[in-house]
Each structure stands twice: as C-alpha cells, then as structure tokens.
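The complex appears here minus one protein chain, its other protein chains still in place.
Let's look at chain A:
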Amino acid sequence: MTVNNMADPRRPNKIFRYKPPNTETNPTLEDPTPDYMNLLGMIFSMCGLMLKLKWCAWIAVYCSFISFANSRSSEDTKQMMSSFIISDISSTQRNPQM
C-alpha cells in the first residue's frame, strides 16, 4: 500500500467537481468589453435610424462585431444576433446624408 502511495499520487476517492467561479462576488474578474460594445452598438444604431446618419449606423455595425468577438461562449447568441440585425438594417437604409 505504501509503495502505491509513494508512486501514484492520484486519489480517485478524493475527486471534487468543477464549480465555475462566482462572478457576482468577484466583479473584477469579468471583462466588461462585450457589454459596453453591445450597449454602444444599440445606441449608435438607434441614432443612425432616428437621425438618419449613415456613419452612426456603420459604427454600430462595427460595435456589434467587436462585441461578438469578445463575448463569452455562455452568452445567448440570440441577443447578439438581434443587435446585429438592428445595426445592419439601419446601415442599409439609403440616405443621401452622410
């Protein structure tokens, strides 16, 4: 038995399951980039739609792309797609203004 202990440090009876770290208690661990970019994207797309400014809409598209690239895999993809759609639609409006 002792030989086994010395040679093999593994203990199958001492297994603990993985618990994802609780981000509520440690807010510093979270990266706020995707949330900020999401919000910016929404704001710019609304601006672009209401004020008919093309450049606003293009910035919104970029913001939503950046938010998607930085997002966590656990987040809902549907929400991201909705921000994509809003900013894409507002940017494809044919407006003579720039």
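Going forward, a residue touches a chain if its C-beta (ideal position, glycine included) is under 8 Å from a C-beta of that chain, and two chains touch if they have at least 3 such contacts; residues count from 1.
Note that contacts and distances are computed from a predicted model.
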| item | value |
| --- | --- |
| Listed names "Cytochrome c oxidase subunit 6C", "Histidine-containing phosphotransfer protein", "PAT complex subunit CCDC47" or "TPPC8 first Ig-like domain-containing protein", with the criterion being the UniProt name of the chain not displayed | "PAT complex subunit CCDC47" |
| For chain A, residues in touch with the removed chain | 5, 9-20, 25-26, 28, 49, 54, 58, 61-62, 65-66, 69-74, 76, 78-79, 81-82, 85-86, 89-90, 93-94, 96, 98 |
